[in-house]
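As you look at this complex, bear in mind that one protein chain is not there, while each of the others sits in place.
Letters are used for the chains, namely A, B, C, D and E, taken in the order the chains are written, and counting of residues starts over at 1 for each.
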């Protein structure tokens, strides 16, 4: 069947240690892993797609076979163009699995030849979501165990040395 | 990374069209798929492990790279012995995902080098579970869309031409 | 469309105030309501189908258009024979809705002409399940708000004046 | 008890094949079905209430006993004015049932004489939600199996021949 | 161990009878209960923190040991400054428990010495949420069983005698 190319799409706003956990484990199993930063022109994001891709690039530099991309169309379109047949999603114990299932089914109805599988995040990271990272940082909380240094620095550059309502 | 060998363990009592759906789709993605019939000496099953393996063998005969096994120890043990690094589980929209997650985490704590991923069953098969097949058959209901002919025949041989309380 | 005949199937082992709540409200909406005691020869029940039907009969005596039946085949079979097109299920906030959904889908795949709808139980009764009634009674707890007097008496007759481990 | 009048309220922005599925099946069971387009002045919708009602009107033209309405007050108020005692909600396997339950309970506390029941959507339509239709269309995905032609045309008129980020 | 000081944080926009239920029951168990109005500068609220604190003050006037506070930083910071070791959250049967769990875990990772426990709201109040109160009020629905008089009056002052779309 040749090389298995796998996609790991997401918003990554910002990328977290949970994302890094999935990427690292997947890179040990699959030949080639494409991390795809989804561009959603409707949702207001904290970091630009380019900033997110840069942070991810930094985070996966030591992982062979992992590449970071930016994409602004349907993910199945990316899969078709790059001949990838498998999409990977990280799921946490607290994930809204119904939502994940719905996204998977929608993608499959758009292209039945492309499969989606879910990989459970390591319990160590199971309370880490990008939105929580942003919220805790703005409230001046410690995020050093939630994100790699490159992301913490990027947050500091964006908001000043400490979070917003630093009072 | 070489060939990717994937395990698909289950009880398969009996195997259903939903199982066949996952096996077929996975066989198109992965080089080698080992279907593993789990032997649980504590739970009372309808079919013996051998009968279940035989039905599965029949069901996957046309799928290249798929093999059926019987196993009575921890699944991670099977994975280690056969150098498989990925375990596949089918999940339906109505699956108890918490339970699946727990099983996955337990396996990973037993061997962190072996990953588990979940593949969503096609919605067409999303109300098919082995226990429902057994129940509907015993109540004389039509199961022809739930299982392949080989399983329907096996059920008939086990119970007589129609289900139990055929009255 | 003529008279709408609605089925309300269940195990009712024993019937509770929650069941009575659904039956009463449904009887105000639908012309004819058939309460159907399901006979499951495999599951060990506390009360016989006849005992359960008798208690239910007592409980619905004041409700016009409500009739109690005993049935040992698929519920869609009952619906077909009695020309009923609608099956009603009570659901509580704590109901395992996935299970209910699965049962509904299975029934619909057996006969697409028969619909199932779910009616939410009044919050007042939302912790009442037959299995909890049995358990609390056996532990000598007060069940007078969970079941009507006819059921409490039947439990006493079955177990002696107080519950089992009356010590 | 006379004719049973049933309400099917919703936002329908836009109406989908899943809505049509519920409406058709309900129209075979109940004498009269009123589809009620809810006006929510706070939420920003894609289509105006009038546009949504027009699409629905087109979609139910062949179904006897079905009428489409626009309403900007509490749904129980509509029920009282039209002497309807039953409200119908479609639920999918992936529905947030807790939310549905809460809405039902709130309505019942506003008028205990009006009942709400849930009807499961056909599995074929179980990944179709209005918000997903909008999203897929904007990303240029194929929505022809998700909505009837009248809705697809309306989306095209609103956004140009193809979706937004057509690039 | 001395006096046990417990925090009950929330948005309370507006406070409801469900909140009052938790506060009252907790005040009978714990020596001192601090109700903490969370200030979230990002979320648009209906009532100002001061208005919410005033309503709550009115609602707990008869409860010994209960005090109302306003706080605009992380809740664990409040706990540390006031030497409180326990945070209390009310949960309803319909609560999104995964979300609550996530918030609890995040707080614990910020300060492992501060515990969070969940107390189930009385079923009587299990459909009452602040957002539902606001919505029903705006639609002119009766909220007198959902909130105490002081809150109903505050809503009237804010919106005029009846809700918004009073038409």
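Odds and ends about this structure:
One rule holds in what follows: a contact is a pair of C-beta atoms (placed from the backbone, for glycine too) under 8 Å apart; a residue touches a chain by one contact, two chains touch by 3 or more.
Every value quoted in this text rests on a predicted model; they were computed, and no experiment measured them.
From the options E:56, E:93 or E:132, the residue with contact to the unseen chain in the full assembly is E:93. From the options E:39, E:63 or E:104, the residue with contact to the unseen chain in the full assembly is E:104.
Not every partner is drawn; the one left out touches chain A at residues 93-94, 123-124, 126-127. Residues touching the missing chain, restricted to chain E, are 1, 4, 25-26, 28-31, 85-86, 88, 91, 93, 97-98, 101, 104-105, 108, 113, 115-120, 122-123 (touch as defined at the top).
Residue-level contact of chain B with the missing chain is found at 41-42, 72-74, 76, 98-99, 101-102, 105-106, 109-110.
Please note the rule applied: only the chains that are shown with their structure count from here on.
More than half of the contact pairs of B-D, counted by residue number, reappear in one of C-E, B-C or D-E; that pair is C-E. Between chain A and chain E, the centres computed from C-alpha atoms are 34 Å apart. As a whole-number value, the distance joining the C-alpha centres of chain A and chain D reads 34 Å. Across the assembly, chain A contributes residues 98, 101, 105 that each touch 2 or more other chains.
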